[in-house]
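Shown here: the complex without one of its protein chains, the others still in place.
The letters A and B name the chains in turn, as written, and every chain counts its residues from 1.
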Amino acid sequence: MSQKRLLALFSAIAIFASACGGSTATQAPASGEASPGASTPAESTAPSSDLAADQVLKLYLASEDPHSLDPAVAETSTDIAILHSLNRGLLYFDKDQKLVPELATALPEVSADGLTYTFTLRDGAKYSNGDPIVAGDLVYSWRRLIDPRLANVYGAIIGDVAGGQKLIDMAGKKPAPTDAEVEAALEAFGVSAPDDKTFVVKLDHPAGYFSELATLWGTAPYQKKWVETKNFTEPANYVSSGPFILKSWTHQAEIVLAPNPNWYGDVKPTLTEIRYHIGGDPAAAQAAFEAGDTDMQKAPPDQVPRIKEDATLGPLVQTIPTVVFDYWGFDTKKGPTANKHFRRALSMAIDKDTLLATAYGGQGQVAGSPIPPGIPGHQPELGLKYDVTAAKAELATALQELGVADVSALPVLSFGFNTDAGHDVPAAYMQNQWETNLGVKSELKGVTFDQFVEERPKLVYTIARNAWGLDYPHPDNVLRVLFQSQSGNNDEGYNNPDYDKLIADAGLKPNLDDALPLYNQAQTMLVDDAPAVFTRWRVTNYEVQPYVTGIIPTSQDSENIGDLFFENVKILNH
Amino acid sequence: MVRYIVGRFLWIIPVLFVVTVLTFALMHSVPGGPWAREKALPPQTVARLNAKFGLDDPVYVQYIRWAGNLLRGDLGPSYKFADRSVNQIVGDGIGTTMQLGLMAFLLAVLLGIPLGIFGALGHNRWPDYLSTAISIIGVAVPSFVLALLLVLFFGVTLKLLPTGGWKGPEYWVLPTIALAGFPIAVIARYTRASMLEVTRKDYIRTAHSKGLPGQSVVSRHMIRNALIPVVTILGPTLAYLVTGSFIIESVFGIPGIGRYYITSISQKDYGVLMAMTILYAFAVAFLNLVVDVLYAYIDPRIRYS
Partner (left out) sequence: MATVEALRPELARSKPARGLWGDAFARLRKNRLAMVGLIIVIVLFLLAIFGPIVAPYAYQAQDLKAVVANGNRPIHPGDAHHILGTDQLGRDLLSRLMDGARISMSVAIVVQLVVLLIGVPIGAIAGWFGGRIDNLLMRFTDVMYAFPDLLFIILLSVAFRETPFGKAMDGLLVVFVAIGLTIWVTVARLVRGQLLALKETEYVEAARAIGVSDAKIVTRHLLPNGIGPVIVAVTLGIPSAILAESTLAYIGIGVKAPRASWGSLIADGQRLIRSDPHLVLFPGIFIAVALISFTFLGDGLRDALDPKLKGKQ
């Protein structure tokens, strides 16, 4: 099963909005210079004479079909892996994950109050069917994303737009609002197209991270007439706005992409086909790569040590950081883990180096804080270090505050995880560390995925496995979405008003550079409070045949290395 | 006889009714729904999705709606593969699954029955031990291990056969063997046991004592009688094989429907789950009917009225 792209939730928005007034003059976040890095040819561009006659890239996609190639419905990493090649929005990323214009001519103009974002569209941009891409299509696609009648999983992600919260709430209303009411609310939604080349978004409140949302698959433009075609996500009907088109899709077996002849971008694809094999588990996909059936492969984590030692495969391995991190959240509301010192004691009693080396097979980086490397706000030095003496001191304080005479008088902690993905091994390791280093006893409770995700937010477990993958490379997507007290994704019941205020203030800064000190302060506070043990920033190990060139790897790669930028990939003679 | 068959065939309808009602009720009483994600969806979205698919109606209303659609040949929407209907999903995969299942069934019967007979005729001598050893390996090696070993040996080491996919006859070989491994063992064991049973029957002794030559005894009396209990398990075996295997289809990346037995339960894709249930139930009920009719054909002592 492919790893789910994790969904950002916005239930905090209402509180967030009410907490803020007007704000300062602004500019788009991240790289102000609009260097179209996405279109920068890869360093290792080869002379064309070296290119293979057969420019077909063969890949493994996932064990099953994408769930949907409808940009408004797509949610899993498999869906997104394909959509990165098929559809492009107003903005995109360069190789360093800085924002760059894609369909837009430049980063948006932001009004002085930080509420109005104006995008200008490129001249001559066309869909794969030859029709021009107009700003009205964006109005349609943004409205469709948040349309309460469709209840799209990612709909709430543009809830910052004026009238967005009303549309989100409409979805939950009973009886369901009439079509006329919905249409009126969509009409009032803060997106507009004064002319074919201008797209304007009005926000409810300033949000420094907002431009990031214009990179997402769901905010890409598409035509109403396409969506209204029967079976519109099938290859015969698919209309794309990106560098590739959907050439064929044999369900649960194969997807073939081909270059989009009308692609407006600066880098035109060299590949004549991308052939994705669908089906088979990761171990079988690895076997297929070794048999020469595919050109690149995501190494199955359990096999990485073997692959790295292998004389043939070892040299092909590239280790790429990802935007995913693992953490184990405490119940901060009740029981001994409601005590900050007890949580700190547990956090400091784990030798994470050995945890990573053994239970995780040495893959990843030991984490001390949530924001992963490569994301603004990453603080490499932050974290509670492994220190048994200090942990014991924290434990003594905790016991005193809890009024417990001895560690043996503590209840047995329940340690929850889902059993379908090998989490029992790190859990058993941590259980052992606490018992050995502190004498704290816990009981492992492995349950099915369904049961686990239902129980975890209800604080059924004293400590529960958790993980997060960023939807956009911005500290907001971690610090607010996971740990702000009102957020629907706060699975620890963590509630620190000082922390909430820092996050809210940081969100009001339209400029990331101004916001960063606040985010840093917040993350430091978070680590000090220890609502969770942050264990690992994940990496992905890819095996890549040397004849595949022009790959631009990023930490946001979905299923294959460099799959944000396949238009740059070329196949050399081999 | 004809009346019996027609009656039994009609009986499949209430069986399907009971099975689908129970499955439907059970499915909806298991906690968690199709909208469970690693991170919870907004409650408003969940409410709307439930309303959109009628999941907030009473279960019996949902069942009636589902059954009504079924009678019109509509298996409903898939919650997971949002672009496609259950009809499309099942229609795409069922041919592949049945083809694989039939090939594995033929292989299992063609190898399992001779293997069992071979073992029984050499009772407590080397043919017996060989037959027993093969069937023990067949049962003791889990199919996911067998499948992986086949891929590694024939696909990666020897590079003789493709590691996965379903594009032509060379792709069929390994999955068929991997899928047939367990049924071969089971059929061989049953055949052997049944043969040994029959060897001791009075009429075989009588036949021997009447001086009928060994070969003729074996073929005319023993095998026919020995196959009766074996036929009992062939029905469910075939039903199990033609409705697909989650593990084999997953390991070899075969675009069949077997994968949905597990994924539709774990992801609460109710429409797909109900389609799989009714398919499986029909296959089992129908093939059991076939078995009972075959009984009467093979075993003249049994008469249906």
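Methods note: contacts are C-beta pairs under 8 Å (C-beta built on N, C-alpha and C of every residue); 3 or more make two chains touch, one makes a residue touch a chain.
Predicted model only: the values in this text are computed from it and were never measured.
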item	value
Sole contact to the chain not displayed, among A:447, A:479 or A:504	A:447
Options B:152, B:173 or B:223, residue touching the unrepresented chain	B:152
Touch criterion as defined above, residue of B:35, B:66, B:105 or B:190 at the omitted chain	B:190
Those residues of chain B which, in the complete complex, touch the missing chain	11, 14-16, 18-19, 22-23, 26-27, 29-31, 124, 132, 136-137, 139-142, 144-145, 148, 152, 185-186, 189-190, 193-194, 196-197, 200, 202, 205, 208-209, 228-229, 232-233, 236, 261-262, 265-266, 273, 276-277, 280-282, 284-285, 288, 295, 299, 301-302
Sites on chain A contacted by the missing partner chain, in the whole complex	283, 300, 302-303, 305-306, 354, 357-359, 361-362, 418-420, 422, 424-425, 427-429, 431-432, 444-449, 451
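As a working rule, only the chains that are shown with their structure count from here on.
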item	value
Interchain centroid distance [CA atoms averaged], chain A/chain B, Å	40
Partner chain A, residues of chain B touching it in the complex	30-32, 36-45, 47-49, 51-52, 80-84, 88-89, 92-93, 148, 151-152, 155-156, 159, 162-166, 249-256, 259, 263, 266, 268
Chain A to chain B touching residues, read off their complex	1, 4, 6-11, 63-65, 67-70, 73, 148-149, 151-153, 155-156, 168-172, 174, 176, 231, 233, 250-254, 277-281, 283-285, 287-288, 290-293, 420, 448-451, 453-454, 457, 467-468, 488-489
